[in-house]
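The structure appears below as structure tokens.
A single protein chain has been omitted from the complex, and every remaining protein chain is retained in its original position.
To keep things simple, chains are lettered A and B as they appear, and every chain counts its residues starting from 1.
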Amino acid sequence: MKTAYLGIDVGSISTKAVLIDKKNKILARDYLWTEVDPIGTVKKLLYSLSDQLAKINEHHQDNPYQVQAVGTTGSARRLIGSITGASVIKNEITTHAIGTTSLYPEVRTIFEIGGQDSKIILIENGIVVDYAMNTLCAAGTGAFLSSLAQRLNEKVEDIGEIALTSDNPTRLAARCSVFAESDMVHKSQIGHSKKDIIAGICQSVVTNYMNNVAKGKRIIPPIIFQGGVSKNIGVTKAFERTTGHEIHVDPDSHLIGALGTAILAKNSKDPRPFDFRISEADFQTKGINCDKCANHCEVIAVYQDEKLIDAWGNKCDRGRVI
Amino acid sequence: MTKYKVSFPHLGNYYVPLERLFTRGLDVEYVVPPAITKKTLELGSLHSPDYICAPFKFNMGNYIETIEKGADTLVQTGGVCRLRYYGELQSQIIKDLGHDVRFITLSRGALSKPVTLYQSFKEINPAMSVKQIGSTLPVVMTMIESMDKVEDFVRKNSGFQKAPGVLETVQEDFMQRLRRTDSKKDVKKLYKKTTDHLLEIPLDKPKNPIRVGVIGEYYTIMEPFSNHDIEKELAKKGIVVDRWVNLTNTLFRKDWKRKKRVRRYTKYFMGATSMFTVDQGLRFAKQKYDGIIHVKSFGCTPEMDAMPVLQNISRDYKIPILYFTFDSQTSDTGIQTRLEAFYDMIMMRKGGLL
Partner (left out) sequence: MVIGIPRGFLYYKHETLWKGFFDALGITYLISPKTNQEILDRGNEFAIDEACLSSKVYLGHVHWLIEKCDKVFVPRISSYGMDGEVCTKFPALFDLVTNTFADQEIELIHYNMDFRNADAEAPGFVKLGKLLGKSRTKSLRAYLIAKQGEKTQQILEGNKVREAMEQNGLKILVTGHAYNLHDPYLGTPVFEMLKKLDTIPISAARVHDKEIHRASHQISQNIPWVFNRELVGTIAHYQRKIDGIILITAFPCGPDSLINELVLRRIKNPPVLQLILDGQEGTAGMETRLESFIDIIRFKKEGYYDKI
């Protein structure tokens, strides 16, 4: 039997999953929009990966791959970790660092811009030495790009290419998405062209990132750019203009977090073989407002086929469910 | 004659010595504010200017909740930053809300001028006796010193208990007993007993444990609710949590060498608590701690101005520093993610994650 490891990255905008072998090679991959149903999305992804794996195993019938451990990451890592019985539940910063260094051991700086978060990770000799995350709001993240693209009646996937056609990006207020939107409307009303505004949005993502997330950090090449927004060529080019360095974007740049957590699962001392049939089970979650004190903790309880399997969110023992 | 019902906003566990100061020293009743909850902060934010620092909002919430509990006299302290003007505005806001209470701001008094301090106390209770306050103050100081030492021990060892929560139980018990002590001698005896007890609790501490220093703004660092219990979260991961800022070190101890120690980074005094922050940050760096966590509330100017200095210390000594800014909107999840990543980073640097 050959071993495989599953990594699932459930972000606010999209969910990514990879299957790797013991040499960290990606055997199967897929991603989907998260929408508001992370469990449903993960189930769909698991069907897809299960099919892909079945096809691979057709060639290795005597020695099929079997998933030995699962790792999860992203904002719903706890929930998905709990329903998949994951060996590893890790935060996005660590998984991105691990995933990236596995592909590019010489990397020094990682820019990551996802749906609602952005981060910078500094690496020396394959080890994270410093990092920072956006602090106050979602300005300059994927959600910000999506909402502005929608306002402009463009698909978020297309705006990168449109930005490249502009020679004169419009300057936009960037600190806050609300201001950025009203400023954008204002700029269009005084006559700026759409392509210049779109290029301005891409530039403002970078300006915001440099002034907020990367403030005070020494940026040393090689630089890898990843996360959903790395698929936007307009932003990548704006990064190159601003930093004066070449920016690498891996074709699998959106999968790095999933890859990282799969690697961590592989190295886990607590392997738990995984069965794809889990996607047929019925999962329910319930938010319970604990009323035992004025903190009103929101406790989340997860049920598999009506049986309580996990719960969290309580600050103290009074709110314990499991 | 009925006694005044006096209250002062929460700051960690310091309501215990404060209660002593007011009840014994000034012969008034003391209303302990209800424990800070989300509701306290919501209430405080609702009645505070939008872009003010978070401690103002917490204090405001405490005041409103203690008025509901029966307090008729509210006290605010002075300070070396915006804090010194809190009282003036807070008393106005409370008046505008229609509460008929006395509001006394100690900022008019200065520690360096005992007469002004006396006048402020006199305002709280005109019938106070100098003798009484004179005999109570040393007890209060001893209480503060012993509780600070106990807290320090718990912070440093909590992550290594064989049975989690035992140290905390001893500490809580100590605080309850501290309220019932009578004299300086009592306090010292209780402290001795508690230390003996604490030292008996079995620990599972590695030879070279992970050590993290916590530095930052005065209120946010000392009021666990306002920093989302960051110290406990760190300790849970098996970390020695070290924090120098407490009332003992900042109010009772003078350190004339601080200026010289930080000279490489700052020529002048940069205001308020920034020098504590720089000095302690530098100490943790020089003593090769595994990391530093800097906490402050949104918009805290002195701490903000210390940050470029910390960034230089971080570079020179290759020590990672994680910066947290708290406002009334900060979510627990974001903090958790950052703390986890910080821990992982330290483990990677130590070569232990993979």
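The working rule: a residue touches a chain if its C-beta (ideal position, glycine included) is under 8 Å from a C-beta of that chain, and two chains touch if they have at least 3 such contacts.
These numbers were taken from a predicted model, which means no experiment stands behind them.
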item	value
Absent-chain contact - pick from B:Lys3, B:Lys39 or B:Arg84	B:Arg84
Touching residue (missing chain; options B:Val28, B:Ile52, B:Leu167 or B:Val187)	B:Ile52
Options B:Pro33, B:Gly216, B:Gly281 or B:Pro302, residue touching the unrepresented chain	B:Pro302
Option touching the unshown chain, where B:Val6, B:Val140 or B:Met270 are the choices	B:Met270
In chain B, positions touching the absent partner	49, 51-53, 56, 81-82, 84-86, 88-89, 92-93, 96, 105, 107-108, 265-272, 274, 298-299, 301-302, 304-305, 307-309, 311-312, 325
Residue ranges of chain A at the interface with the undisplayed chain	135-136, 171, 173-176, 179, 182-183, 186, 207, 210-212, 215
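The criterion applied here is as follows: only the chains that are shown with their structure count from here on.
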item	value
Whole-Å separation of chain centres (CA-atom averages), chain A against chain B	37
Residue ranges of chain B in contact with chain A within the complex	34, 37-40, 298, 307-308, 311, 314-315, 318, 320, 323, 325, 327, 333-334, 336-338, 340-341, 344-345, 348-349, 353-354
Touching residues (chain side chain A, partner chain B) in the complex	75, 90-94, 97-98, 127-133, 135-136, 216, 218, 264, 267, 293-296
